[in-house]
Structures are given as structure tokens and as C-alpha cells.
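Scroll down for the structure; my scribbles are underneath it.
The complex is shown incomplete by one protein chain, all other protein chains being positioned as in the whole.
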Amino acid sequence: MKIKQFFLSILFTLVTMSSISLATEETKVHHETQQEQNSQKEPYKSKTLSQLASSFWETTGINAILDTHDGEMTSDPAGEAKEHVMGAFESSLGRIIMIGIVFLLFYLAIAKGFEPLLLLPIAFGGLLANIPLAHMAGPEGMLGVIYNMGIANEFFPLLIFMGVGAMTDFGPLLANPKTALLGGAAQFGIFGSLVGAVALGFDLQDASAISIIGGADGPTSIFIANRLAPDMLGAIAVAAYSYMALVPVIQPPIMRALTTKEERQIKMGVQRKVHRLEKLFFPIVVLMLSILILPESTPLIGAFSFGNFAKESGVIDRLSDTMQNSLINIVTIFLGLGVGSKLAADKFLVLESLGIMIIGLIAFGAGTAAGVLMAKIMNKFSKEPINPLIGAAGVSAVPMAARVVSKVGAEERPGNVLLMHAMGPNVAGVIGSAVAAGVLLSIFK
Amino acid sequence: MKIKQFFLSILFTLVTMSSISLATEETKVHHETQQEQNSQKEPYKSKTLSQLASSFWETTGINAILDTHDGEMTSDPAGEAKEHVMGAFESSLGRIIMIGIVFLLFYLAIAKGFEPLLLLPIAFGGLLANIPLAHMAGPEGMLGVIYNMGIANEFFPLLIFMGVGAMTDFGPLLANPKTALLGGAAQFGIFGSLVGAVALGFDLQDASAISIIGGADGPTSIFIANRLAPDMLGAIAVAAYSYMALVPVIQPPIMRALTTKEERQIKMGVQRKVHRLEKLFFPIVVLMLSILILPESTPLIGAFSFGNFAKESGVIDRLSDTMQNSLINIVTIFLGLGVGSKLAADKFLVLESLGIMIIGLIAFGAGTAAGVLMAKIMNKFSKEPINPLIGAAGVSAVPMAARVVSKVGAEERPGNVLLMHAMGPNVAGVIGSAVAAGVLLSIFK
Amino acid sequence: MKIKQFFLSILFTLVTMSSISLATEETKVHHETQQEQNSQKEPYKSKTLSQLASSFWETTGINAILDTHDGEMTSDPAGEAKEHVMGAFESSLGRIIMIGIVFLLFYLAIAKGFEPLLLLPIAFGGLLANIPLAHMAGPEGMLGVIYNMGIANEFFPLLIFMGVGAMTDFGPLLANPKTALLGGAAQFGIFGSLVGAVALGFDLQDASAISIIGGADGPTSIFIANRLAPDMLGAIAVAAYSYMALVPVIQPPIMRALTTKEERQIKMGVQRKVHRLEKLFFPIVVLMLSILILPESTPLIGAFSFGNFAKESGVIDRLSDTMQNSLINIVTIFLGLGVGSKLAADKFLVLESLGIMIIGLIAFGAGTAAGVLMAKIMNKFSKEPINPLIGAAGVSAVPMAARVVSKVGAEERPGNVLLMHAMGPNVAGVIGSAVAAGVLLSIFK
Amino acid sequence: MTEVNYIVEALKFMVLGMGVVFLFLIVLVQLIKLQASLIQKYFPEKTPITPTMPKIGDDIEEEQRRVAAIIAAISEYSKNK
Amino acid sequence: MTEVNYIVEALKFMVLGMGVVFLFLIVLVQLIKLQASLIQKYFPEKTPITPTMPKIGDDIEEEQRRVAAIIAAISEYSKNK
Partner (left out) sequence: MTEVNYIVEALKFMVLGMGVVFLFLIVLVQLIKLQASLIQKYFPEKTPITPTMPKIGDDIEEEQRRVAAIIAAISEYSKNK
């Protein structure tokens, strides 16, 4: 106890002295610092303890937050050209708000289990990006290094897509191919929200980047945001993963509102067995089709197909396992931290972010509704019964959306397992989103 | 069914309209696109649906392949300086031929099991590299990013070599060191084919790069090709891995032609037990010798020795395991895709590739023959009997060549297990190829 | 036998001829080589076999070491600006001495088990860096590529710290928080040796970089050395890891000298159970405190906290596992090799290195002593008994130092297990070193 | 120079986009069906193509699976005793 | 322009440095104690928060542990027979 008090008193004396001397010396100290930067390693000038403590005080986070006119610069992975002197809000309250948002994301990821694999690293990256003076999101900071390594060039989202491809089983889609159309209808979420975003005042290109949130695919959203609206990357990624995490909350009410109890109780037949060669050829077929119809989507679909082909080939299991495990894990850590660098107050706390959040929610709802309605129509015209609930899985958000469908279906009629039937539209939704993304890219090329 | 027809009719109308308007509008559209590129985000000009569809048609792969004079550029990881406007052949038929070749490689890798770990990723990379308009092999495309990350600087082949080193057991070589000379004789494949390549009209430097195929070592071939003839990297890598894959087909006839039945039935004694310290010191001895005799080979031998030393030290097993598993797997995926970027039609479909394939085959055969003949001579002069078959393993192609030797030996005399005896020349062949590579590098330095 | 003699005679003839012709031709050959470099791929000039052998002799390592005036350049990852023509010592004897030092490190790592996970890769990197003519530490060599990829930008040390964070259990510290002060006292090693280094003639900035060795934390040392004195990075890293490895040798005598037998026999109570939420919040609390007090330390503490938070969150175990295994292993391999590049004779064999080694040893001893003395004082004033031995663990060197404490304690009083009690100061030492590092960075900012 | 109504433009994008998405998926569905029937015809289920090469890395997993199976069997056995 | 005595400077650094290190750790100790008491108060041990989401990747390890446990039990059993 006594030791503690002893040291505390010393420290507090130092700090107090420095605070007093601060008012008079600040300008001078500032001036000296600048001079020192001009010529590296100039002869060291002796400082009194009080001057040292004062200099130290200048480098504390407390001072950086309290003194809003200290000329601190923002950070950007692209370097000085995209940095500016921080405003009072960005330097103080903005940071505190962002740290609050980060804590909210921590809470959602840990206590609620909402997509923790990406929300948690993104949020932690956001925390690091809002640290004063450390410039961790700058070109020489850890987050900036990561960003330039794999996000600015879209490498990490593609590697994630490759890993997801290696994890995906297209069997259910191949067994009942026409359910792919449900994965198409759900892309109405994208284009509907594009109209909405334009109505809110975003220009066409920004609106397109935002609307991909409706595709419910993290890597696709990041890929497109990076191409069409890199400044909004953080908000778009956070919105995309947040809403994907909220699938069990957002989707069921919409599903129930648009279907009758009888429809929700429809039982679907047993799926046929799929030949190994069908699974093997499928990624190649999808890729060839993308090549012919829209090459703009081939980075995404190519990476996805490669992962899936590697798995289905059965001859390079050690590579396929690596894609599904150590590689995708490493990239997920980096992608999260790198995207988090865009949660710096100066980038995230702009009016656009609010718009992005609203549009993202609408997009999600619209996509779900379109999928369900399409499934209702198909059920009318199809010989085999189709439970309209599976249309909701068309938004992708693999495999969460399919699980939600199965859960709602089982609630209506215990023992009715829709999971495999929902996986078809679910994986088709991934392809559908990539195609929609390719169309938007081709427009703005 | 009816829904499908409905949508199809809409789409076909769009496509038809666009095709009609194409003839008249093409020049104008082109002109506009260029203008748009000049000033980013200029005020968006309204387009009719037909104009939109027409623009979209311009970005389809079908149009890119059919319209051979659309001014499409080739892609190169090094950027614009090495790119050119595509010729008619490169833009259409060339691509289709390359995709055919890629499918052939898929078939060999999957159905025939020929070196799938590298042939499959290379082939997929080749498929991606031949996609029109996507520029995946350009400096900002996925393949180009990979290429610049680890192939242009020879980092990935060295990491592979490190992993292979960590997987290699030099025990059989240490137990019977004179079999190392067989790994030397088989390098005649390299130098014999060097003469052949020059005779075919390649200049000395290109011929040297090609001849390393005879070393039957993928990473060594890629390393040397990158230094001496980077334009032919794709063809050299494909030839190297293809012939390594064809070892069970190419070698046995040569082995049988050059040996008598009695020779093939020779039994070899039991190998002595090797002390742990011998294995520990061996990689250091090899590296020190390379340092003294030819430092040019030390990147390859150094990486290889590091991997082997890490394993034999026994104190950093977690690192050695990583080299043998997650690290080499990740790098193999990237190396394959990156090398595949050189399978773009404009790079691969040149007369040289045919020459490379022919010379590679000759080199392989010559190396095998030289190894077997050397073993016959050694058997004459040696006290202990040496089965000449094990000379064929000197080409390296670890461990396939040693297995083939063992199989042929067992066919001639059931119960005669030559595997361990063949592993000596087999691993010596790896060192021999690296030395030969170092000599060629030192000549052209 | 005869074959061997045959080939040897040929080779020796070649070499002898070349040696003879060497005296007369050397200047000319040299001149030609330069010309060739000027214009790539000029028409090849025929060479006689003897000329070829002579050229080859020029590229051997033997010649490079014997001929000390061949104009060989040193290598640096930063490229030509930091390279110079080698002096006679650097080119010959220096290399041999460094290879001797490398072998000593191999011996310590393998036979003595001293921190092999980093000493062995560092030593191997040092071996590769001292190879003549290969320029493996240059910007295009393997070591240089690694250095620029993750050491010049401090990325690798931070990733290691992240992994260490994911491996660390703060339970013992949370159970008995006041032991954290011991981790503070031990940082006297840093600041005491700072004074010592200045007394030895180092300037303040270099002295600060060196003194961090006293923090007994490899990644922290590398991080700070890279910022404050990149030229001494190799010596500092080697000193840091060597002394960490020597903990079981250096610490016990100091511990015994400063304590009485009674003190060493003190038993400490059972630790209370720590709530899961305490562990979850702890990394965030530490990080928030760093943000407020010294943002300069946040790259280190941020990476460490992220790893720990990822582990304690319990919802992203697959990422946390990757941090603790494949990712940290890959980075350890690279970090070791990259740091090893600074063991090139021209960088390491300077008088400063000797000073660094001496100061490092002093720092270690001073830190241990300060920790033990602080623990004695705390034991005097505390209600619960504190065994002064656990103060020695405050230097960090996790978990070796804590194990040494436990071992010494058990020797004095069999059955007295101090391990968990020593882990508190041990992990606090990591934080303390990062804070001390932040203070030094803030002074020289 | 009339002003552009961006909402109308966005609606046009929607028509194009949904059109291409459906076109893509409809063609894909047809190709899947075609492929299924071709495979059914030329490679009936009884002769699945199997890779001819031993797969490195699989041994371990194979082993684990075998181990798990054995254990399951044994524990089943123990229960029934 | 008097010459700077660098050793004195280094001693000043020591005072500042050790001061900040102790300040940091003392505040940290207080925060740890505060946090412990708050958690004890609001989240008494009986209701630990558990993650609500199934964890991908854990299944395998769980499986391995289970397998190991079974084996241990069986081998124990065999020994005792």
C-alpha cells in the first residue's frame, strides 16, 4: 500500500508540474519537435525532468483526445495523399463514439454469437484504428500493411471465396436444379435497394456498391465496395456482416407474413442421389458460363469454383483442406483487421454510414420477400410441391439462412426437415450475387 | 416452365435488340468509354435500356471472343510495359485451344493421377488466365498479385524446396553414399538436352532454361526459368511437371532396354544403420560444399538444407511440421495459380512451347539412360553388387522414380525390394540438379 | 574407385589450367563481364573450355573468399543505397568468424535446447546471409524478400505477439494482481542498462534500442530495434534470444544471492478462482489503459490483446487456434530467417555488437535483481506472504523464467510449487516491457 | 441537356441486372439437367471413376476415421455386453 | 552552449520510464480489483455467460477429445480385467 502511494505521489507530481508548465511551453515544445523531424539524429538537447514529463504528456492518448487542435493527422493505408488534419470531432468525441460502437459489436459477436468469425476481428481492427497518435491504419501501421497486402488489391476476399468454395457442397442444388431460380429472385434485394439508395441521394456508383449488401455475401460486398466505393468499405462490410448475423431475427417475420400456414407445412420429396461426376463438373460449368456471359464476375466465381473443384476432384485433398482451414483462417484474421481499419471515426462517422445501414436492412428484407414470393409462384406451377419458405434461403448468407428456413419449417410441422432443400437456393444465392455484382461492375467499367 | 419462358423471351429480346443496334453504335460507344475513363465519375449520361443491353453485350465473353478486333489487351504481372493489343488468334481461337489444353491437364491430374498437387492448380490458373476482359493475370488481378508476390522474386519455389527438404530422409544416401554418383550421371539429361535445344535453334540462355526440365525437379525448373527465360516459364513448368508425372510411363522401357535380365535381378545388401548425427550434419555439409564450389546454387540448396536441418535437429518440430504441411500447401496453391498465369494463349501458344515439350521428353529419357548406364559401370567395378535399375532414380522426381525402380525390380524378381536403395540416387538427383542449375546460372551471370 | 579417379583427374586438370591462366587473364575476364552486364543478351562470344573453367572459378565461393579485392558488394534488403564494396575482412575472415558463430548458435539451440524455435532459424539465416556472391540478403534474395515483407514494417514481430497473446493465460495475474508490480520492477533492467549503454559510449537512441534486451521479450526487442536502431537489429535480436535462453543459467545465482534461505522457503496461499468475464475483459482493459497513457505502445499491446481477446472470447476458436499454431509457426520461420539476414559479417562484426552483448547481460541481471528486491519489499509490507523468488519472473521470458523460479523454490523446500504464483509477474513483465518500450519510443518520436 | 432522372436509371439497371441473373441461372439449370442426363447415360452409378493415385495427406485422415470407427464399434460392443 | 551529460539524461529517462511503468501497472492493478468486485457482484459464479453459437472447427477437436477419453477408459478397463 505504502509503496504504491509513494510512486503515485512521484508520478502525480510529475504530471501536475507538466500540466502547469504546459500552458507556457506548449508552443515552444511544438516548434522544437518539428525542427527535430527535419534533420534526423541532430545533437540531443538536454531536457529537465519536467520538460521530459511535459513532452511525454504530449504523447499520451488523454492529451490527444482532450486537445482537439494538436494538428494530429488521420491515417489511410494509401498514405499522405488521402490523409488530412483531424477535425475537433474526429479527434475526440468521434473516437469515443466509435469505441462505443466497437464494444457493441464485441457484445453482438460474443454474447449473441452474431457472425463472430468476422465481426470480432473487424471490431478489434476498428478499435485499433481509432487509437490516437499510433497511426495503425497508416501505410506503415499494422492495419495499413494488412490493408495494402490484401484488401486494396482484393486478394483476401477472393481467398475467402476460394475457401468457402472448398467448403460448399452443391449436391442439393444439383439434385433439384430449378431451386436455383430462387437464388436469382432473392437478388431483387440488390437491385431494389439500388433504387432505394439512389432515392436517398447516393450517386449511381455508390448506390451500386451499397446495394450488394442485399446479396448477403461478405467477400462479394468487400470486393465490390473496394472497386466502386472504397471510402465506404468499412460501413458496407460492417453492414453486410451485421445483417448476415441478424438473419435469424430479420427473416422469420417476413417469411411468415408472406405465406399461409398450409404453404409453410408443405413437405418436399426425398432428393435424388447425385453422381460424383456431376459435382466434379459443376464448378467448371458455372465458370465457363460466367466466362461467356459476364467475365466481370470471374474473379469471384473463378476463386469460388477453384476451391470447389479442388475439393470435388478428390486428388488434392491436402490443398483443399488447407483452403478450408489454415489458409482461410489466416486470411479471415487479416481481412477482419484490415476492414476494421475503415472504422476510424473520420471514415465511418459520416452521414452515408447511416444511409448504408438503412438500405442494407431494406435490401435484406426485399431479398427475402422476393425469394419467398418466387417460391410461391414456382409452387403453383411445379408438379412437385415446393415449400415457399425455402425461397428465403436464396439471399445466400450460407448456411445460416438455410438453417433458419429449416427451423421455421420444423416449428410449423414438427419432423419436416427442409435443410437440404433450402441449401439449393442458398448456394445458388452465392452465384446469383456474384453474377449481380458482375453486372454492376460491367456497367461502371 | 412458363416462368422460364417468360424471362427468356425478355432476355432474348434485349439481346437481339442490342445485336441489331450494335452495328451502328459500336464506334460511338467505344468513344464514350474512353472519355469516361479520362475523368473519373463524370456526370452519368442516361442510357436507354437497349443502350444498356448493348453496353453489357460489349462486356460479355462471347463478344470478346467473337469480335477479334476490339482492341483487348493481353495481361502480364509486370504491367503495361509487357502487354500488347491482342491479335485475332490470341483473342479467339488461341483461348479456346488453351482451354482445351487445360481440360486435358485436368483429365491427366484427376483421372490419371499425374502430379495433381501442382498440375491441377497450374491448369486452373491457366483457365483463369485465358478469361477475356477479366485481366486476372494483370498486375491487379488475382493471378498477377500472386505472381508478383512470390514467383517474380523466386520466393515460392524456394519455400517449396524448404518444405521438400523437411520431408526428405537422407538416410538411404548416407548408408550407401557412392550411389550419389548415379544422381550425378542422370544430370546428363540436362546437359544432353541443352545441346539438343541449341540444335533446335534456341539460343544458349533459353536452351539452358529449358534443359533443366531434365533435372525432373519442379521448383528448380521454375527457379531457373524465372532467371534465364521468364517468358517461357509456363511451358517449362508444365513440361517439368508433366514429365515428372509421366515417370511410370517413360522410364520402364528405357530401363529394360539398357539392362539384361540378370542385371535387373541383382539383389542388394541390407543397408547399415545411420547415426542420428550423420543425418543432422548432412544438410550443413551439403550447404558448406555449395558455398565453396558454387554459391549460385545456394538459394536452392540453402532452402532445401534449412528444411532438412529443421527436421533433423529434432528441437523445432512445430516449425518443421508447418514447413511440411500448412506452409507448403499454401505455397503450392499459390505457386500453381501463379505459374498458370503463364498459360495465357499469347504466352503459351508459341512455337517454342512445342520445342520445349520435345526437348523435355528427350532430356528425361537421356537422364534415365545415363543413370542406368552409370549404374552398370559402377556394378562392374564395385565389390558389392549394384542393381543397374536404381540408376534410373537418379533423375530425382522424388519419390516417384524410386517407386518405379522398386516396382520394375519386383516384377523381375518377386520379393526384391529396391526402394531404399533407389532413394539414395533419388535424393542425390535433387542435389545434382541444383548443382547443375547453379553451373548454368554462373555461366549466364 | 577408378571411375572416381578418372573424373577427378579431368576436373583437377581443368581447375589447374584455369588457375594458371588466371594470373594473365583475370583483368580481361573482369572487363568482359562488366561489358556483358551493360547490354543484356549481347551476341554470345565463344569461350575455350579453359576460359569457361576460369570464368567458373571466378564464381566459386573459394575464390570469393580468397580474393579479397574482387569488388564484391555487401547486401542489404533496402538495396543499393545501403550497400558498399566489401572490405578485405568482411569478404574473407569476417565470413568465417560469422559461420563459426552460427555453428555455436546451432550447438546452443540443438544440444543445449536454448530457445531453438528462434535461435535456429536466426542462425540459419545468418549462415545464408554470409554466403559469398549469392546476395541472399539483398532486395531480390530470399532473406531480403522476407525482411522487406515483414520485418522492415514490423509486421512479423506483431504477429508473433498476437500469437503469444493467444497462448497466454492471465488467470494467475488476475488472481493476485499486486504481483504485477514485480513485472514493473524488473523493467529496471531496461533503464539501468540504458544508463550503462550511454556510459559505454552509445548515443541515447541506440542505447535505448539496446536496453530493451533487458525486457526479455524477443518481439518487443525486434520491434524497437527496427524503429530506433535498425543497423543493430541482428545483434540485438541475437542478444535478446540468447539471454532469454540463458535464463536457467543467469538467474538462479542472483536469486540466491539476494534472498535468505527463509525467504526462499516461504509458502504462498492457494489462488482464488478467476471468473471467465475477468479474463475476457482483461485484454480490453490493458489496451484501453495503453491508449490513454501511451499510444506508442499500442501496436505491441494491441496485437497482444487481440490474440488474448480472441482466445478468451471463446467464439472464434478456429482463428485463435490458427494464431497459436500455423500462423505463428509460419511467421516464426520467416522472422528467424529475416533477422538472420542481419548476421552478415559486415553488419554484425562491429564493435557495437560486443557492447550489445555485455549490456544485454547486465540488463538481464539488473532486471532479475530489481524484481527480487521489489518482492522482498512487498513481502515486508504485505499481509499475505510473498516468496521473493517470484520477483525474478518479472523479467518476462515467458514461461521459462517462471519455471526457473518454481525449480529453485522446489529445491529449497520440496513440494513448494511456485509456478502459478510466478506466472503473474511473468506475464506482467510482458506488459511492463511493452510499456517501457512505448516510453522510449515516445521520447524519440 | 435535360437532367437525368437517376431513379429511372436505377430501375433500368434493375431490369438489366435481374434479367442477366435469371438468364444466367436458367441456362445453368438447363446445363445441370443436361449434364445429369449425360452422366447418367455414359457413367451409370455402378462404375464411379476413382482416382488412381494414392493421395498424400489422406492417410492420416483415413487413419483417424478408421480409428473412430473402431472405437465406435468397440464402445458399442462394450455397451451391449 | 554547455555540453550535455548524456548519463544524466539517461538517468532522467530512467525516472520517467520507471515512473510510467509503475503508474501503468498500479492503475492496472486497481482496475483489475475493481473489475473483479464488479463481476463478483453482478455476475456471481453460478451463471457464467456461455457463447450461444456453435463453434465451427471445434467439433473435430471435441470429437478427438471424446475419442481419446473413450480409449483411455477402454484401456483402463482392459488393464483391470
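Here the chain labels run A, B, C, D and E in written order, and each chain numbers its own residues starting at 1.
Going forward, contacts are C-beta pairs under 8 Å (C-beta built on N, C-alpha and C of every residue); 3 or more make two chains touch, one makes a residue touch a chain.
Since this is a predicted model, take the numbers as computed values, not measurements.
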Selected from C:56, C:223, C:243 or C:334 as touching the chain missing from the view: C:56
Contact with the hidden chain (one of B:45, B:84, B:267 or B:318): B:318
Per the touch definition above, residue among B:198, B:350, B:373 or B:410 touching the missing chain: B:198
Full-complex contact with the absent chain, from B:208, B:226, B:251 or B:341: B:208
Interface residues of subunit C (partner: the chain not displayed): 4, 7-8, 10-11, 14, 43-49, 52-53, 56, 110-113, 116-117, 325
Sites on subunit B contacted by the missing partner chain, in the whole complex: 173-174, 177-178, 180-181, 183-184, 187-188, 190-192, 194-195, 197-199, 203-204, 207-208, 273, 275-278, 281-282, 285-286, 289-290, 293-294, 313-318, 321, 428, 431-432, 435-436, 439-440, 443
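FYI, only the chains that are shown with their structure count from here on.
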Farthest-lying chain, centroid of Cα atoms versus that of subunit B: E
Inter-centroid spacing, subunit E versus subunit D (mean Cα positions, whole Å): 42
Computed distance of Cα centres, subunit E from subunit C, in Å: 25
Distance from the mean Cα position of subunit D to that of subunit C, given in whole angstrom: 47
Set of subunit C residues in contact with two or more other chains: 181, 203-204, 290, 293-294, 313-316, 318, 321, 325-326, 439, 443
Contacts with two or more other chains, residues of subunit E listed in rising order: 6, 9, 13, 16, 20, 22-23, 26, 49, 51, 53, 56-57
